[in-house]
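Take a look at the structure below.
The complex appears here without one of its protein chains, the remainder shown in place.
By written order: A and B. Residues from 1 in each chain.
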Amino acid sequence: MPPKIYVTGIGIISAIGLNVAENFNSLKTLKHGIGKLENFETVHSQTLPCGEIKLNNSQLAEILDISISPDFSRTALLGMIAAREALSNTGLTGSEKLNMGVISATTVGGMDRTEMLCRSITHENRNFIISHVCGDSTEKIADFLDITGFASTISTACSSSINSIMSGAEMIKNNLLDHVIAGGTDTLSKFTLNGFNSLMILDKNHNRPFDKQRNGLNLGEGAAFVVLESEDAVKGREDKILCELTGYANANDAFHQTASSDNGEGAFLAMSNAIEKSSLTVEDIDFINAHGTGTINNDLTEAIAIRRLFGEHDPLFSSTKPFTGHTLGAAGAIEAVFSILSLRNNMIFPNLNFSESMEEMPVTPVTKLMENVIIRNVLSNSFGFGGNDSSLIFSAV
Amino acid sequence: MDELIKKLKVEIIEVLNLEDLDIDDIDTEAPLFNEGLGLDSIDALELIVLMEKEYGIKIEDPKKGKEIFYSVKTMSEFITKNQ
Partner (left out) sequence: MSVFINGIGAITPQGCFPSEDFLKEMNVFEPGRMSVVEPQYSDFIGPVPLRRMSKIIKMGLTSALMCLNDAQVKKPGAIITATGLGSVEDTDKFLDNLIDDQESFLNPTPFIQSTHNAVAARIAIETGCRNYNMTYVHKNAAFEQALLDAILKINSGEFKNILLGGTEEITEDNYNLKKHVGFWKENVGNSELLKHNTSQGTIAGEGSVFFNLSFEKTGNSYAEVISTKTWYKLPSSLKEALKNFLVSVRLTTEDIDLVLLGINGNVEEDYIYDSAINELFKDTSIAWYKHLSGEYETSASFALLLAARLLKTQNIPEAIKLSNTPLKEVKNVLIYQQRFNRNHSFTLLSKC
């Protein structure tokens, strides 16, 4: 029997809150974080709404109680905040840290600094060149939390941080690590904002996943981490267990660099393989935290894949991206934390802005906050460019 | 060949990196997408950028691209109409 994987800590920072409690409160009170960009200089600040964290880098550094330096990308700062929170809940202290690893994910890396400084390099700021790479923010997190043994980084576009959580689980299952801080972080940048804009998939209004009139996504920024531990590792600290990670899978659509195949094959495979791995059945899935970006293509193909897999057992589902925006490399982990909050509190957070079903696949997400819902198993999806499709399943203990 | 049609063919070859082709290889009225040159949705986006950059015509809805970019002929007609 493969060992069980437990989640003992969660941490998050997003446009709807600086920690788990604030995020949870915003979700419950339907307070979203999408609006005009304030901290960020771009020609699109008034026209492309985003899920921005309304703190500048100095303020983020204050939260961390460190002095700001050009070596720290915003990606690193956000990651450090969320990872610290996740670890702080676990009751773990320094001596265990030796067989602990951090596995993070990002798509932006230090590009937020690079795009600002690459044409005006000085002696003082030049270390942004070193912090540009994806692995840098992971090492900043590891150093901040005094983790020395294992540090790894994954980058697979929008599915990145489900994949880092999966990788953490595999390390534990194979007895290579006892505890893993796994998740992801991404900041807003001109690079990604203009990149998605060049693909014409950004909504000039608030995103509306699965709606007939949906017109694209809003970008967001943030970070989230979960602490995974083996059964043996949590002995004596069982009160810290939040839930179990019972299933996960990654598959590839192998169709196109950005668009999903018409029948959502990659998404279908990711979800069905995750369910199979968990030894659950489709009937056992009480709720799906959908990828639901609000783009014409994703929402239709995701709905088709869900219908193909669940058939008659139309599960409850919603997308939380109208709250936070699409946080790219952090999305998988942010939505994992939201899934765990659903599970722990028997609550389903609504899919905001939905009013009319898509014609081609008329599905209806949860549109009002649902409380006192028995949720035993949550499936969370993240589907990325390059057809990289991943799903996680968290179960109540 | 009409001057605009000629110009468009040169630009299409350049913007879409169709290095092996020259303007005589592109049939003015043949479909550009799926059959014909076998272009895809990313190429359509590149052509939208071309329209704005070269001809000052902004296409807001990418779905309209299907009709406008059907062939070199429809592209030139669109430009003539909107300039």
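Just so it is clear, a residue touches a chain if its C-beta (ideal position, glycine included) is under 8 Å from a C-beta of that chain, and two chains touch if they have at least 3 such contacts.
This one's a predicted model, so the numbers in the text were calculated from it and none came from an experiment.
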Among A:57, A:90 or A:107, the residue in touch with the chain that has been omitted: A:107
Among A:8, A:90 or A:163, the residue in touch with the chain that has been omitted: A:163
From A:28, A:190 or A:376, residue that would touch the chain that is not displayed: A:190
From A:151, A:241, A:296 or A:396, residue that would touch the chain that is not displayed: A:151
Those residues of chain A which, in the complete complex, touch the missing chain: 42-44, 98, 107, 114-115, 118-119, 121, 126-127, 129-130, 133-136, 138-139, 142, 147-157, 163, 167, 170, 174, 190-191, 194-195, 197-199, 250-258, 265-266, 269, 384-388
Hidden partner interface residues of chain B, rising order: 15-20, 38, 42, 45-46, 49, 52-53
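The rule is short, and it goes like this: only the chains that are shown with their structure count from here on.
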Distance between the centres, which are taken as Cα means, of chain B and chain A, whole angstrom: 38
Complex contact set, residues of chain A against chain B: 198-200, 256-259
Contact footprint of chain A on chain B as seen in their complex: 40-42, 45, 48-49, 62
